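Apart from one protein chain that is not included, each protein chain of the complex appears where it belongs.
Order of writing sets the labels: A and B. Residues in every chain begin at 1.
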Amino acid sequence: MDIAVLSGLIILVMLVIMLVAGMPIAVALGVSSICAILPILNFEATVVTGAQRIFSGISVFSLLAIPFFILAGNIMNKGGIAVRLINLAKLVTGRAPGALAQTNVVANMLFGSISGSGTAAASAMGSIIGPIEKEEGYDPNFSAAANIATAPTGLLIPPSNVMITFSLVSGGTSVAALFMAGYVPGFLWGLACMLVIYVLAKKKGYQSTSRFTGKEALQVLLQAIPCLLLIVIVIGGIIFGIFTATEGSVVAVVYSLILSLFFYKSIKLKELPQLFKESAEMTGIIIFLIGVSSIMSWVMAFTGIPTAISDGLLGLTNNKFIILLIINILLLVVGTFMDMTPACLIFTPIFLPVCAALGMNTIHFGIMMIFNLCIGTITPPVGTTLFVGVRVGNVKIETVFKQLLIYFAAIFIVLLLVTYIPQISLWLPGLMGYV
Amino acid sequence: MKALNTLRKGMDRILSSACFVIFAFMVCIGTYQIVVRYFFNSPSTVSEELLTYSFTWMALLSSAYVFGKRDHMRMGFLADKLTGQKRLALEVAIEVLILAFAVIVLIFGGIRIMDLTMTQVTASLGIPMGTVYTVVPLSGVLIVVYTVINIIDLCAGRIEPGDTEETQE
Partner (left out) sequence: GTVSGRKRIVRISHAQSETHPEHLGLLAFKEYVEDNLGDRYEVQIFPNEILGAAQRAIELTQTGAIDFVVAGTANLETFASVYEIFSMPYLFDSVEAYHETMMDTDYMEQIYESTDEAGFRVMTWYNAGTRSFYAKTPIETPDDLKGKKIRVQQSPASVAMTQAFGAAASPMSFGEVYTAIQQGVIDGAENNELALTNNKHGEVAKYYAYNNHQMVPDMLIANLKFLEGLSDEERKIFTDAARISTEVEMENWDEQVAEAKRIAEEDMGVQFSEVDVEAFKEKVLPLHEQMLEENPKIRDFYSHIQEVNKESGQEKGEDES
């Protein structure tokens, strides 16, 4: 039997069994990859390759942005930035039908854009706006669905850790270019959901009564400026060459530390070690996975698995429209069962060559793939953001899922737009001179 | 039994403190790198490598710590439905596989790669590459100790089989 097919089968079968059994994903990846090359290489070459791949998969400068953005997100979460952003979002959405839910969407986009985490957005926003919505007579399932459906926008609107991971696994695609490319798709996702909310809220008669006086509005705006400044400093600094994308993450940490320690005084110095330790833990989880999955990418390249799969896909048809549709559906299925980082690490080396052969730009492919996997974070059975949103919204998965279906339809339409209209992703990076 | 608990707590404390120290160090070096290049026009020739390797150490040590807490990302949608003896057997089997992976890849492979690279020096710091690689077998040993304690605790009923959190991103 062909080496690629044999190794592919070993990996697939072992991986599925171990994942279903509830093994840590990283270990399941490592064990199945090692077993796939043991029959080919000798024991020594196999274990050295394994150890070396883990190490070299981790010791990559651009990955440093991940712990730093996680730390910055945790500092901001604790530092009371969420509340200030909600007030600002309320000011923006005003008295539109379902204004509180619309506020939630805008706040998710703002907060997610800073913290780069869908779960952080879902928990922070859901737990603050949710109760207010209930008081105004909103159905909790309606509120939770709006919160859950839009929490992943922060993963598309930069900065975003999964884009950094993609940059690495796709062979060094510019992180700055990916960041720029995420803006429009992220906004479109948010807008599509706001449209759904508008229609639903109008039907249900959710109309806001709260109103800001001029003085209050000014105060809200002033209070939010330091938070917004963070976006300006980090993204602006990257674009104007004051620091690289990786260094931008350090700036985010330092800025949010100074803000919450000295200006808001919302974090005490002695609370810092705990914040660092929690961030280190989350880093350990993600980075170990990245390290071990680089064993798998190596084994796949070594045995020629991606080539076999892409040959198979391209042999099926050479209609670009159909192949992209197949890839999207495969990725959606993957996303329902798998978290973003491992899915990105495993499937980029498989699908990128296929799409590159079709003449697709790497940045465009990255955005399409991340968009897809973002949807996965809010679908059962494995959807971290969904779980968090359900928990803070005090609802049941079954009932909120029914409400979510219409959002899925809207998001899926945006996905198709992102897939088939490259300009949605490439316009902004092109404007900045990255493409 | 009490000794085991003390061992686990001690390792936890040492590891999480080590991660805090390295992480804080990384923030300082990262800031230093930007400041000296942008404001003093003298780029640091060592900071990038120092940052990368500190980060690698921090990430591997903290991932060992997370193995102790049994908190690595997993898919529980089927496994969590099992209960009782079956669940216990499954969880013990998982710990055994983690242990095997740590021994074979991280410890065996890690020590061999250290041997291979002791004469190599890193590009800008000039320290032996083998020294930098030490963290691989080190984290392997830590994971082995944690999994052994986990297995004993699981069998003695001191930790519930389902006592693993669904991790958030």
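One rule holds for everything that comes next: a residue touches a chain if its C-beta (ideal position, glycine included) is under 8 Å from a C-beta of that chain, and two chains touch if they have at least 3 such contacts.
Note that the coordinates shown come from a computational prediction; the quantities given were computed from them, not determined experimentally.
Q: Return the single residue from A:23, A:48 or A:296 that touches the missing chain.
A: Only one listed residue reaches the unshown chain, and that is A:48.
Q: Kindly state which of the options B:49, B:91 or B:153 is in contact with the chain not pictured.
A: B:49
Q: Hey, which of A:61, A:264 or A:408 is the one touching the hidden chain?
A: Spelled out, the listed residue whose C-beta touches the missing chain is A:61.
Q: Residues on chain A that touch the omitted chain in the whole complex?
A: That gives, for chain A, the contact residues 3, 40-42, 44-46, 48-49, 52-53, 56, 61-62, 171-172, 174, 176-177, 238-246, 298, 301-302, 304, 433-434.
Q: Over the whole complex, note the residues of chain B touching the chain we left out.
A: Residues touching the hidden chain, for chain B, are 37, 41-43, 45, 48-49, 112-113, 116-117, 119-121, 123-124, 126, 129.
The rule is simple: only the chains that are shown with their structure count from here on.
Q: So in the complex, which bits of chain A are touching chain B?
A: Touch list, chain A to chain B: 18-27, 30-31, 34, 44, 46-52, 54-55, 58-61, 63-64, 67-68, 71, 117-119, 242-243, 247, 249-251, 253-254, 273, 276-277, 279-289, 291, 337-342, 377, 381-382, 384-385, 387-388.
Q: List the residues on chain B that touch chain A in their complex, please.
A: 16-17, 19-20, 23-24, 26-27, 30-31, 33-34, 38, 48, 51-53, 55-56, 58-67, 69, 71-80, 90, 93-94, 97-98, 100-101, 104-106, 108-110, 112-113, 116, 133, 135-137, 166-169
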